[in-house]
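First, the structure itself, so that you have it in front of you.
Every protein chain of the complex appears in place save one, which is left out.
We call the chains A and B, going by the order they appear; numbering starts again at 1 in every chain.
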Amino acid sequence: MASEFAVEMRDVVKRFITPEGNEMAAVDHVTMQIKNGEFFSMLGSSGCGKTTSLRMIAGFEWPTEGEVYIEGNAMGHTPPFQRKVNTVFQSYALFQHMTVYQNLAFGLEMEGAKEDEIKKRVGRALEMVQLTGMDRRRPRQLSGGQQQRVALARALVKTPDVLLLDEPLGALDLKLRKEMQLELKALQQQLGITFIYVTHDQEEALTMSDRIAVMSKGQVQQMGTPVEIYERPSNKFVADFIGESNFLEGKIKSLSKKEASVFIPGLNVEVTGMPISEGMVKGEEVVVSIRPEKIRIADKDTKSNNMFRAKVTNTVYIGADTHVYVDVHHTKLKVLEQNRISRLDPKSFYVVGQDVWLMLMPENTLVLKKD
Amino acid sequence: MNPFRRSPFVLVATVLVYTFLYAPIIGLVLYSFNASRANVTFEGFIPAFSERVVMDGSLVKSSPCGPFHWYCDLAKNDDVAEAAGNTLTIAVVATIVATVIGTMAAIALQRYDFKLKPFSQLSLYIPIVIPEIVMGIGVLTLFSQLFGWVNESFNLSGDARLSLGMATVTISHIAFMVPFVTLVVQARLQGFDKSFEEAAMDLGANEWTTFRRVTFPMILPGVMSGALLAFTLSLDDFVITFFTNGPGSTTLPIYVYGLLRRIITPQVNALSTVWILVVFTAVLLLQLIQNREQKQHS
Partner (left out) sequence: MLKRLRENKSTQGTLLALPTTLWLFFLLIIPLILTLVISFGKRSPDGDVIYTFSLNNYTRLFGYSTDCPEGQASCFNPLYVQILWRSLTLAFNTTALVIIMAYPLAYFIARAHPKRRNLFLFMVLIPLWTNFVIRVYAWMMLLRKEGAINVIIGGVANLLNIPFTPLEMLYTPGAVLVGMVYEFLPFMILPIYTSLEKIDTSLYEAAADLGANAIKTFLRVTLPLSMPGVVAGTILVFIPVMGTFIVSDILGGRQVILVGNLIQRQFLDARDPTFGSAASLILMIMTLIVTYFYTRKFGFGEEIVPA
């Protein structure tokens, strides 16, 4: 392989002219390195620049500034048909006037492959996505899930170095989507090619990816493994976007190399031994992020560190878990409790108005810079 | 709930309007069998098939073709054959040119940004918002001034002189048909998802292959309905042809108009009936083909 990176974006900017005539950067100085054989996701809400980034890799758009590299080669204005990447479209973009077979054969015909080779490869690709025998159907005669598989097979039959997937599962229902997520992941591992996956669904990204780039407003907010992104979000946006968090204002009282004591006025407690990121100073105003499932809740004071009293204001039962909303000195917090035992007896659980004790584990709380 | 669905008012109005639409046509067809040559009143059907045509004053007593006497008469009319030939030639040539350049323009207007775009788009609405006669006398003036100038400056004489004829009619037909083709194809392109073309390019097809293998087959129904519209407009056109035709380029509508100003025999009715039948059959066939294709696709 020419390069250790399958795809690289170096300081890429893409500006568009809005219909109102203003200039807008859909992608704003993005740098990403995607390794060979990696399952890489770009995650963000609509308009964050993830699809535009993907389209620049595919060659449908050209960067205004910066450069896209595929296998170490600068792409410049190379048209899509000269790039060794293939795309699975959000809308599938299956050619309605062709059969499933013709759809798959199209890309191979463009390579100038011989008819018997096309036949063999299309057959294999259909087998791979479990659509053997469907080759003479038209796309419209297939179910959504089957169309999705055809789109996948059509891209994979070209044996690309990199497969680009633009929200490919968005149109499927939840159950099918979950099945396909695992299937896609297995397929990627089996084939060993690089997948670049665009999605707005965080669970999907966490399930499948080796690494995730969380994007917002055209910029990469954080890049890392699913665990890193969830457990160590690098800023308030990521902490808020991935999963849920209670955000509280705080002030650093004292700090050592890796740990700090932070006073949280809303709770009127000082939490000690909290992990911090670089460049924080004593006396700095910070944001403390606490995941709801990482707060321990008890009905008695066990007199341990970082413990404080709260009042239950509401409980919401959602099957596997219960959300407990509590009030501490007029600060609202959300706590997630797993329903390890049956909650059929209402008295077996926290009731509204009850006093409870909360415990924070410093290693599970995060100190983030204020925006 | 569907208010007014069974409203007697709507029902009565519908019957009346359909009667209004069809009464003239039924009369037209009926009179094509008229025994009276003067064709003013209906004097009954021409009775018998016989060796030869027997006339009693202006009444046809018998004819080898029986009631279809005027149709036989029509078949022998060389002027009609010539006019029909002219009409078809003009319609076919003009439709092909208008469909090709009109589709190109539709793609340009829908997909590209260029300086000329607002002007191109605006000029498409001219034939819709300006009465046909204004355009008719406009092109007549253009051709007569231009031809006059060319003939004089180059001292052309005899057959070499430029004059109105098939070419001027065809060129003018294209001019007023193109906007309709472009607007119809443009409307179809509006709903066209660009990702189909991106998918083709992504799979290795260059721009031309993408157009040939993906875009064109997908917009073909739109192009076809644009072409069909253009073709019927050309067949039906009277005004533009009226001002731009010359010797030897008489079309059927012009021919019929000429007859109406002179003597009207039931031959005109026979011609009209044949016309209606031909158009009816053509459209019916087209519908059947379309339906079959739709069934194949679904």
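As a convention for this text, a contact is a pair of C-beta atoms (placed from the backbone, for glycine too) under 8 Å apart; a residue touches a chain by one contact, two chains touch by 3 or more.
For clarity, every value in this text was computed on a predicted model and none was experimentally measured.
Asker: So one chain is hidden, and I want to know which residue out of B:Asp79, B:Asp193 or B:Glu207 touches that hidden chain in the complete assembly.
Answerer: For the chain that is not drawn, the touching residue is B:Glu207.
Asker: What residue numbers in chain B mark contact with the hidden partner chain?
Answerer: Chain B touches the chain not shown through residues 1-5, 7, 9-11, 13-14, 17-18, 20-25, 27-28, 31, 39-42, 101-102, 104-105, 107-109, 111-117, 119-120, 123-124, 126-135, 137-142, 145, 171-172, 174-176, 178-180, 182-184, 186-188, 207, 225, 229, 232, 235-236, 238-239, 242-243, 252-253, 256-257, 260, 264, 268, 272, 275-276, 279-280, 283, 287.
In this text, only the chains that are shown with their structure count from here on.
Asker: Counting in whole Å, what is the centre-to-centre distance of chain A and chain B, each centre being its mean C-alpha position?
Answerer: 59
Asker: For chain A, which residues are in contact with chain B within the complex?
Answerer: Chain A residues touching chain B: 58-60, 79-81, 85-87, 89-91, 93-97, 106-107, 110-111, 138, 140-141, 154-155, 158.
Asker: Within the complex, which stretch of chain B touches chain A?
Answerer: Against chain A, chain B makes touches at 193, 195-196, 198-207, 209, 213-214, 217-218, 297-298.
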